[in-house]
Every structure is written in C-alpha cells, then in structure tokens.
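Please read the structure below before turning to the comments.
A single protein chain has been removed from this complex, and every other one stays in its place.
Let's look at subunit A:
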Amino acid sequence: MAEEIKKGLVLLDFWVSPFGQRCRIALAEKGLPYEYSEQELLGTKSELLLRSNPIHKKIPVLIHDGRPVNESLVILNYLEEAFPDAPPLLPADPYARAQARFWAAYSDKVYEVGSRLWKTKGEAQSQARAEMLQVLGNLDGELGEKPFFAGEKFGFVDLALVPFMPWLTPSFERYGGFSVAEVAPRLAAWADRCMERESVAKTLYPGEKVDEFITLLKKKYGIE
C-alpha cells in the first residue's frame, strides 16, 4: 500500500534536547508552522525515527514534505535555504556567514566538554574543566560588547548556543566547579538577554529540570 506523503514540516525531537531546541527556536523565529513529534529515546525508538535517520538513529530530524533532514546544523542551514521568504537567521555577506557557521559549530563544544564533566572523575574531569573554561572564554571574547553574536540582531550563533545555557547553569557549573557569571560575564548577560525573546523563553527548560534529567541519565548509565 503506497503511503501518502505528508505535506509540511514535522520535527522528530526530544523535549530536553538542546540540538532539537535549536531547530524549534529557528522554526519559531521564522514563523514556520510544524508538527512537533516527541520521540522515545530512553526506550524503544519509533519506526519513523529509525526510517528517517537510519545512519545515526538520532533526533532532531526535520521531515519536509516526507523527506528527512538530519543533524541540527544541517537542518538550520536547510531552513535558511528552503524558506527564502522567511526572516533570515544568517547574514547575507559570505564572510559574515562563514564566521556565523564557525561559531555555531564551535558552540557544540559546550555540550561535548560539559558532558565529560558529569560522566568522568579525576584527571579526565579536570581536563574537561580546563577545556570548558577555555571554550567559555573564547565565546565570551567573540561576543565582546555586542548584544548578540552578529551584532544588533538575534541570529544563527545565538540560537545555536543558547540551548546549552540551562545545561551550564546549574549542572555543568556544579560538576566543574566554576561559575559562568565569573568566567564569562558577558556571555551570562547575553543568555539573560536571549531569554527575553519569546522563541527562546518558550522553548528552553529551566536549568533545574535539565539537572534532574542529567541525574536520571547518570542512574540509567550507572555513573556515580
């Protein structure tokens, strides 16, 4: 039996995933309607997810008119290009775009290094802490005195990075023994500024909820 192709946008996602949240914020900023589909990740993955992302079996997956797009940054670039009439999140100038893509990709490090903070102990954890301070310093330096990474307007780098802030505070801060407000004060202020936007405020969960989730994961993976 031929399956009818579902028109429009469907986002396969998981409530607390910062990678999924990037896509949700972008869709909201662009005013694009979509169907949100919460996926079971800690149990059995759905057939739709496995069919849409057979290589990685991960969320987020954006399905547009039945065709899947995988990887959050690939999805963000796709939204820019497939919906040219929607408000752009990337600047028009190629050099500025290259800078935005660089820092959006770099922001992945916050999650990668932060995860090592709660998954490891001893030497490995100290190393992760040192790296995290460097990453936050680099981000704080790149932001500088600007309100947002590209200047006056909220854009690509902001939405790529902001979903990691509730993971940083309080969780990564506590596991790593540092304070974002101390080591990256401009970044801390920027995070508050981003939360004033509806798309961000409505998408992100409070740090306490993320902390609960990390505790759940630790139990599940038997990490002390």
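Remarks
Assume a residue touches a chain if its C-beta (ideal position, glycine included) is under 8 Å from a C-beta of that chain, and two chains touch if they have at least 3 such contacts; residues count from 1.
In this section, contacts and distances are computed from a predicted model.
Missing chain, UniProt protein name: "Glutathione S-transferase", from among "Glutathione S-transferase", "Golgin subfamily A member 7", "DNA polymerase epsilon subunit 3" or "Response regulatory domain-containing protein".
Listed residues A:F14, A:Y78 or A:Y111: the one in touch with the omitted chain is A:Y78. Of the candidate positions A:R24, A:H64, A:R116 or A:R129, contact with the hidden chain is made by A:H64.
The omitted chain makes contact with just one of the residues A:L50, A:A105, A:A201 or A:I223: A:A105. On the side of subunit A, touch with the chain left out of the figure occurs at residues 55, 64, 67, 69-71, 74-75, 77-78, 81-82, 94-95, 97-98, 101-102, 105-106, 138.
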